[in-house]
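A single protein chain has been removed from this complex, and every other one stays in its place.
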Amino acid sequence: MSTSGIELTVGLTRSATQGETGMGGMRPLERPIDVELVELTKVFDNGVVAVDRVSLQIHQGEFFSLLGPSGCGKTTTLRMIAGFEHPTSGEVLIEGRPMGNTPPFRRNVNTVFQNYALFPHMTVYDNVAFGLRMKRIPRDEIARRVREALQLVRLQGFEERYPRQLSGGQQQRVALARALVNRPRVLLLDEPLGALDLKLRKEMQLELKHLQMTVGITFIYVTHDQEEALTMSDRIAVMNAGRVLQVGTPVEIYERPSSRFVADFIGESNFLRGRVTEVGPGEVTVALDGGFPISVRCDQPPARGTEVTVAVRPEKIRIAPAEAPEANGLVRGRVEEVIYIGTDTFYVVRITDETVVRVRSQNDRNRLDGGQLLPVGTPVSLDWAPDAARVLTE
Amino acid sequence: MVVAERVRPDQQILKWRERIVEVIRQREGLRALLLAGPGGLWLLLFFLLPIAIVFAYSFAHRGPYGTVAWAFTIENYTRFFDWLYIRVFLVSVWLALLSTIICLVIGYPFAYVIARAPRRWRNALLVLVLIPFWTNFLVRTYAIMLLLRADGLINNALLWLGVIERPLPMLFTPFAVVLGLVYGYLPFMILPIYASIEKFDFTLVEAAQDLGANTWHVFWRVLLPLTLPGVLAGSILVFIPSVGAFVTPDLLGGGKVVMIANLINQQFLTVRHWPFGSAVSFVLMAIVLAATMLYFRLGEGRRV
Partner (left out) sequence: MTSEATMPSALVLPKRRWRVSFGWLALYLNVVLAFVFLYAPIVVMSIFSFNASRQMQVWMGFTLDWYVRMLHDERVRIAAQNSLIVALVSTLVSTVIGTLAAMALERTRFRVKRLYEGAMYLPIIVPEIVMAIALLVFFNLAFTWLDRLFGLQLNFGLGTITIAHIAFSFPFVAVVVRARLADFDRTLEQAAQDLGATDWQTFRYITLPLLMPGIIAGALLAFTLSIDDFVITFFNAGVGSTTLPLEIYGRVRRGITPDVNALSTVMLLASIVLVLGSLLLQRRRTA
């Protein structure tokens, strides 16, 4: 977003009218809560539990993502916040007010739909002006606000076009302008970039993030793309099968996944099964199924004898030939596959009959000719820092 | 700019309207009743009830002076098994079937060519099919009469060419009736077949040819089975109005070709035997429903 864009949008930003200064210095989690979900549950007519006792607190000005595979309930959660679905039980609170069965048109939130849902029979101008007209705002104010909103998304001059005359990226921006022009308390975005091609999606990710910082509105963003969520969000709630598994910043979610699902869904993880043999302060020793005892840092150590899974990300593992002097590794195995992808090399290492470990090794040495890759069949030793691995009890 | 131009109604009226809408919004049953009610009422009063009365009549006696006497009998149905009426029944079904088959034979290749034509021609060709179709049925039937008359264009042309010496009697024959039916309902055959061929994925033809199928095989094994829904729909759309046709046999058959509808007409308006006419009506309905059921049965089997 250009600087001129930022200046022009002052009128749009909520914080400009109600205390940018007051809020600006506060860290996100200290700000007031905009949206709160309390034990929110949705059971569909066919008995499917789409959302299962979800409780979340989303703060003012946050970029909050609901992340999960398709069918995990993230879209249903969003639709309940918007008012398109009514909760079976639990409550949605917006600005502290319970919403009950309040219809969508009486909620101070706006949605950017997955397929944009632009009105095909209206021009860009009429699309953006729609919400303001419904609120019977004076005509000249509508004109002014629509102009601002279109400038914000850099679509000046497109007022008289129809949606079908726009590219996917432009349609998406119209959808954003149409929602933002109403100055909602919260903007809900349902996989808004899903229909765009990869390159445009990457561009729009950054643009969206900048836009959110400019207007200062709370964004609740639904996506199944973990990279997208990590790139843009202040906080992420990872969902699966209707439940929220973990809430945290991107770093927390990636570095300290609390469950096997999160570790697997966000990035890539190796899962090694084992049993706790020793419990120390902030550290446990786990005997892996292959027989190797390793020590793993752990905040809430489980009891001795517990069956656990140790998760370790491929890029955290150092790999070295078994006979090399520095090979005092934690685990030994044999290279089974080598996949060279330019920046990195993937090794698939078999450590027991049942278990393989994937290792991602950065090709960061000055010269790398084929001879420096470890050939298939090489006995290797694997090694990682104690705090690189996580003990998962689930 | 539809939205901007609206007149602002009085605020009070607006509030009331919103309130009413709110009530309707919350009660789905009420909403359904308001939406489905008018149509349902019309259907009940001016369709289902009349049909029910006809059904009741079909078990009644004929009273004096063409009135209906309420005493139960199945005589009206047994009477139908007279050869006189069986013949009418057979003629109707036969002529309708023949018309359907002729429509299919003409319509399928016709629809194929349109569907395969360049896109910008396709719509023009379809409009050309639609124009006679949207013309008044009576006007079209009348146009056929003009051509087939003893002093009509065809007979004149044939006489002039010396093919015949005396005008051929073409009007008031089964031939004329079938011609009229085909003329009237051909578009009913063409349109659904066109729709199914248009949807057909022609890379399948290339795949079949690649696997060694010749044109004949491609047609019978690939194209026809996959466009069969269109063929079935077209056939039922031609057969149903044909078997119940009234105007065509009346004008082009001229009393010499009697179909079921003519028999019903006769019983109601000329003979004034309403109970028998009602029974014949129900026989006609049974044929049509049987054909429809057959259509759905065949269609279901086809849906893979």
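For clarity, chains are labelled A and B in written order, and residue numbers in each chain start from 1.
In this section, a contact is a pair of C-beta atoms (placed from the backbone, for glycine too) under 8 Å apart; a residue touches a chain by one contact, two chains touch by 3 or more.
For clarity, every value in this text was computed on a predicted model and none was experimentally measured.
Q: If I consider the whole complex, including the chain that's not displayed, which of B:Asn76, B:Thr100 or B:Ser281 touches that chain?
A: B:Ser281
Q: Can you tell me which of A:Gln60, A:Thr77, A:Thr123 or A:Asn182 touches the chain that was removed from the display?
A: Per the contact definition at the top, the residue touching the missing chain is A:Asn182.
Q: Among B:Leu146, B:Ile164 or B:Leu224, exactly one should touch the missing chain; which is it?
A: Missing-chain contact among the listed residues: B:Leu146.
Q: On chain B, what residues meet the omitted chain?
A: 2-3, 17-18, 21-22, 24-25, 28-29, 31-40, 42-43, 46-51, 53-54, 57, 106, 109-110, 112-114, 127-132, 134-140, 142-147, 149, 151-153, 156, 183, 186, 206, 209-210, 215, 240-241, 243-244, 246-247, 251, 260-261, 264-265, 268-269, 274, 277-278, 281, 284-285, 288-289, 292
Q: Kindly note down the residues of chain A that lie in touch with the hidden chain.
A: 82-84, 103-105, 109-111, 113-115, 117-121, 130-131, 134-135, 178-179, 182
One rule holds in what follows: only the chains that are shown with their structure count from here on.
Q: What is the distance, in whole Å, between the centres of chain A and chain B, each centre taken as the mean of its C-alpha atoms?
A: So the centroids are 58 Å from each other.
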